[in-house]
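Excluded from the complex is one protein chain; the other protein chains are retained at their positions.
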Amino acid sequence: MIDKRVANVAAAMDGITDGATVLVGGFGAVGQPNQLIDGLIEQGARDLTIVANNSGVAEFGLAKLMKLRRVRKIICSFPRSAGSFVFEELYRAGEIELELVPQGTLAERMRAAGAGIPAFYTPTAFGTKLAEGKPTAEIGGRNCVLEYALPGDVALVEAWEGDRWGNLTYKDSGRNFNPVMAAAAKLTIVQVQRIVELGALPPEAVVTPGVYVDRLVAVPHEGPQG
Amino acid sequence: MIDKRVANVAAAMDGITDGATVLVGGFGAVGQPNQLIDGLIEQGARDLTIVANNSGVAEFGLAKLMKLRRVRKIICSFPRSAGSFVFEELYRAGEIELELVPQGTLAERMRAAGAGIPAFYTPTAFGTKLAEGKPTAEIGGRNCVLEYALPGDVALVEAWEGDRWGNLTYKDSGRNFNPVMAAAAKLTIVQVQRIVELGALPPEAVVTPGVYVDRLVAVPHEGPQG
Amino acid sequence: MTIQARDRVGMAARVAADIPEGWWVNLGIGIPVLVADHVPLDREVVFHSENGVLGMGPAPAPDKVNPWLINAGKTHVTLRQGGSYVHHADSFSIIRGGHLDLCVLGAFEVAQNGDIANWSRSDNDFAPAVGGAMDLAVGAKRLWAVMEHTTKTGESRLVKTCTYPLTALGAVSRVYTNLAVLDVTERGFVVVDIVPGLDFAGLQERTAATLHLPA
Partner (left out) sequence: MTIQARDRVGMAARVAADIPEGWWVNLGIGIPVLVADHVPLDREVVFHSENGVLGMGPAPAPDKVNPWLINAGKTHVTLRQGGSYVHHADSFSIIRGGHLDLCVLGAFEVAQNGDIANWSRSDNDFAPAVGGAMDLAVGAKRLWAVMEHTTKTGESRLVKTCTYPLTALGAVSRVYTNLAVLDVTERGFVVVDIVPGLDFAGLQERTAATLHLPA
C-alpha cells in the first residue's frame, strides 16, 4: 500500500541536512506551512538556503529561523514586507545573503526545475540590475535573459486536503507557490488540514498529484497566521 | 457584460485567414474539437499550418482538411496513427510538409508560447535526428537542445463546460492538449458541451480561466469520434 | 484659480475612467489597487492578482472576511462570480504571456522613452524588494504608471532618463499624475489632459522631460 502519511511534524522533518536548499510555500501568510517551518526550527538543520516569496515577519517562522542564524542565504522576490525586521537587520549586518529574483522568474525557475527544463529565456528583468552578468539573447525581436532552473532539496508545502497517495487540493489563494514548489524538490513534505480517504478527492480536482509528494502530515489549524 | 458566447460554429470561425497557424486540441479522438474542425472546413481558409498531436484519420476532420489541400504543413508528434492514410499519401507525394516534434517538446513549446517564454533548453531529442541543426548547450552536466515557443494564430479547443467569461472545465482525459493550446493562441475558439451560468463552475475547478478564451460555442455531442 | 491637483483617490478614479468593459487588469500595490473601487461592478472588468486570483471583487464586510483570500498587497478581498484560482507559475504565465490587457503600477520615475523605475531607490538599497513589478511591466499588453508628478521636494518624476534602478525598458504607454495624464509616444510625453487651474506651460515648468501637445 502506498502511504505517504507520517505520524507527526517531527517525523516529517527526518533527514533534512545542513546546507539544504528548502523551498517554502506561501504568499504572505496565506499558504505558508507554519507548522512545518516550526518543525524545521526544532529539527536543527543549519546553513540553509531558503527559497520563499517573502522573508518572514516578526520573530516567528522564517524570521525565527533566520534569527537563530540557521539561514545562510534567502532567494526571494520581496524581502521587505511590513514587519520583516529580522531579515533586514541580518542583511544590513552582512550576516545573510540575498538573491533577489523577480516573482515571475522565481516561480518559473521552480516550475522549470519540476518540469525538467534546465534553463529558459525571459524578457523579464532585461536591462535591469537584476539581470547583470546574465547571458542574454534577442529572440523574435525581444531582448531576453537566460535563467536557470531552481530545484530544492526539500519543499515545505501547505495544502488543504490530501490522501495517502499524496494527492493534494488547496484552499483559495493558498494555492500560490505551493504546487510549484511541490514539484520542484527532491523531498516534498506537506502539511494538510485533513487527510481524506483515497478516492475522496475528485480526479479533476486534484491540483498536485501524489507523484510529487513524499510525506504528508495532518496539522489542522485556524487559518493563515503571520 | 463580458460575453464570449457566439451563436454558432460559423460565427466562431469569423476572420481565420489564409496562412494561419491553427492549434487543434485532442489526443486521438478524445478532446478533439470535431465540430470546430468541420467549421474550419466550411469556412474556407487555406495554406494552413496545423499543430496537433495526430494527423487525422479516415477522410473526415483534419484528414478531410488535408485532402482538400488546405494544409501546407503539419506540426505533430505522431502522424502515423491507424487509419491516417490521407496524410501519408500527401506526404509521400511531397504535397504536405511535416515538422515532427517529440510530444513533450510539442506541449512545452506551446506552454512556452502561452507563458511568455521565447525559448527553453531540454534534454529531449539531444543527439537524435530531431535535434539536427538546433543549438545545443551542456547545462548542469546534461546535454540540451534549444527549442522555441510555438504560438498559434488560432486555437480550436474542446472543453466540457464553459461560462460567458470563457472559464472552462474538461472531461477526464479530454483535457490533454486543450488547456495548453487555449493559452498559446491569439484567437482561442472553444466548443463546449454546455454553457453554464457565471458562478456555476467552482473557482477551484476552473482549468482554463476565461482570460485565455475569445469565443465559446455550445455544441453538445455524443462523445469522442474518430 | 488654484491648481486642482488630484489626490490619491482622484488619481485612481481618473485611471478607472479609462478602463473599458471586458479588460483583464492587474493593479499594483499603492494607488493602483484603489482603481478597482472606481470601476462600477456593472462595467465588467476582471481584476487579476499575482498570487493567483482572477476576478477579485471589493473588500469584504468585516464579518465576512475569508482569511484564505488576499490580494498582492496582502489585504483581504472577495471573489466575484466567474472568479477562479491558479498557482503562481500559471498566474505569472498570464502576466508574462501577454494575456492581461492592462497593468497599472506605481512609479518613482518614468522616462520619456517609457522606461520605468519603481522598485528600488538606489543602487545601495539595503534590502530591495522587487515582487512582480518586472514581470508585470514587461508582460502586460499595456502598462500605465500612476504617481505624483513631482517628489516632495518638487523634483519632476517625469524625466529624460531615469536615475533610479530600472524596472523595465520602454514599457510605459501612459502616465497618470496628480496634475495630468500623458501618453508616452515616439516623440516623448504627449499631454492628454491637465487638471483645472494649470496650463501647458505650467505643467512643463513642473516637468523635467519635454512635453508635447497632441499632433
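Chains here go by letter, A, B and C, matching the order in which they are written, and residues are numbered from 1 within each.
Convention: contacts are C-beta pairs under 8 Å (C-beta built on N, C-alpha and C of every residue); 3 or more make two chains touch, one makes a residue touch a chain.
Remember, it's a predicted structure, so these values are computed and weren't measured experimentally.
Hidden chain, full complex: it touches shown chains A, B. Between the chain not shown and the residues B:6, B:30, B:66 or B:185, the one that touches is B:30.
Interface note: of B:21, B:49 or B:176, the residue touching the hidden chain in the full complex is B:176. Taking the complete complex into account, residues 27-30, 77-81, 87-88, 91-92, 98, 100-105, 107-108, 110-111, 122-130, 143, 170-180, 207, 223-224 of chain B touch the chain not shown.
Chain A residues in contact with the hidden partner, per the touch definition given at the top, are 1-2, 111, 113-117, 163-165, 167, 183, 198-199, 201, 203-204, 206, 209-212.
The working rule: only the chains that are shown with their structure count from here on.
Farthest chain from chain A, judged by C-alpha centroids: B. One inter-chain figure worth recording: chain A and chain C are separated by 29 Å, centre to centre, where each centre is the mean of the chain's CA atoms.
Chain A and chain B have centres, each the mean of its CA atoms, that are 33 Å apart. Averaged C-alpha coordinates give centres for chain B and chain C that are 35 Å from one another. In chain A, the residues touching two or more other chains are 108, 122-123, 170, 172, 207.
Counting only residues that touch two or more partner chains, chain C has 79, 85-86, 89, 92, 95-96, 139.
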